[in-house]
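A single protein chain has been omitted from the complex, and every remaining protein chain is retained in its original position.
Labels for the chains are A and B, by order of writing; each one numbers its residues from 1.
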Amino acid sequence: MSATDDLEAVKALKARYFRLLDTKDWEGFRALFTDDVAIDTSAAGGTVTTGADDFVAFLVDVLADAVTVHQGHMPEIELTGPDSATGIWALHDVVIFPTGLRLDGFGHYHETYAREADGWRIASSTLTRLHQDFRGGDD
Amino acid sequence: MSATDDLEAVKALKARYFRLLDTKDWEGFRALFTDDVAIDTSAAGGTVTTGADDFVAFLVDVLADAVTVHQGHMPEIELTGPDSATGIWALHDVVIFPTGLRLDGFGHYHETYAREADGWRIASSTLTRLHQDFRGGDD
Partner (left out) sequence: MSATDDLEAVKALKARYFRLLDTKDWEGFRALFTDDVAIDTSAAGGTVTTGADDFVAFLVDVLADAVTVHQGHMPEIELTGPDSATGIWALHDVVIFPTGLRLDGFGHYHETYAREADGWRIASSTLTRLHQDFRGGDD
């Protein structure tokens, strides 16, 4: 593959991340990550999770009954080796929980990617926030 | 053209779709479609339309006096033959009708593209929705 092909492959990987998350295709979503992926959303009020299985189990628990929209923008991807890359994505997300609580948020993902035998995977992801609004909910 | 050029050409085609729709350049917009384009927005509360002329006439009727914003994200484009491609795009749209009724929506376009003598065209487009909010209006 050329460097251009790798850039497009990483973009396609992250596009699938957003779409499979929002359409709740958890099995397809799981396959996007390295087994030992490191997820850090602590700067956005979340947690630190290691391992794709644990991360997906967490998301199913929190988001399976929520309406979610996650849209990514303006990737800055750099190939850092034959099988590794870094990327930054802007995020606009909407999450509407069954309680009626609604989040409208903006921020950035800071990520690394690894090429495995069957293609590129998300190896780590840290979310930072520019702004988030919460409204509604039962309380 | 290389495969990379074709991918960029399809992205440019869809970018023009969004911009010419929102700036109401109906003649330029019409030229983006195959004559027999199949449009299906039924899953988003719309209709099924066949033919670019009928589709544009419908849009002029419904949207010419509305403020519209349609923004597309994270294309997943695959070349399926020398002159054919498929694509999925995330959508964020805002439509403000003269009555004051406002839609804020999110979803995905599932599309096919065909290369004609003078370049790539949208051959079919099906819209699905993740979420839509309606507010305002006369009623």
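One rule holds for everything that comes next: a contact is a pair of C-beta atoms (placed from the backbone, for glycine too) under 8 Å apart; a residue touches a chain by one contact, two chains touch by 3 or more.
Since the structure is predicted, the reported quantities are computational estimates derived from the model, not experimental observations.
Only one residue from B:12, B:43 or B:62 touches the chain missing from this view: B:12.
Considering the complete assembly, chain A touches the hidden chain via residues 4, 7, 73-76, 88, 90, 92, 106, 108, 130-131. The chain not displayed touches chain B at residues 4-5, 8, 11-12, 14-16, 18-19, 22-23, 67-69, 71-73, 92, 94, 96.
Throughout what follows, only the chains that are shown with their structure count from here on.
Distance between chain A and chain B, defined via averaged C-alpha coordinates, is recorded as 26 Å.
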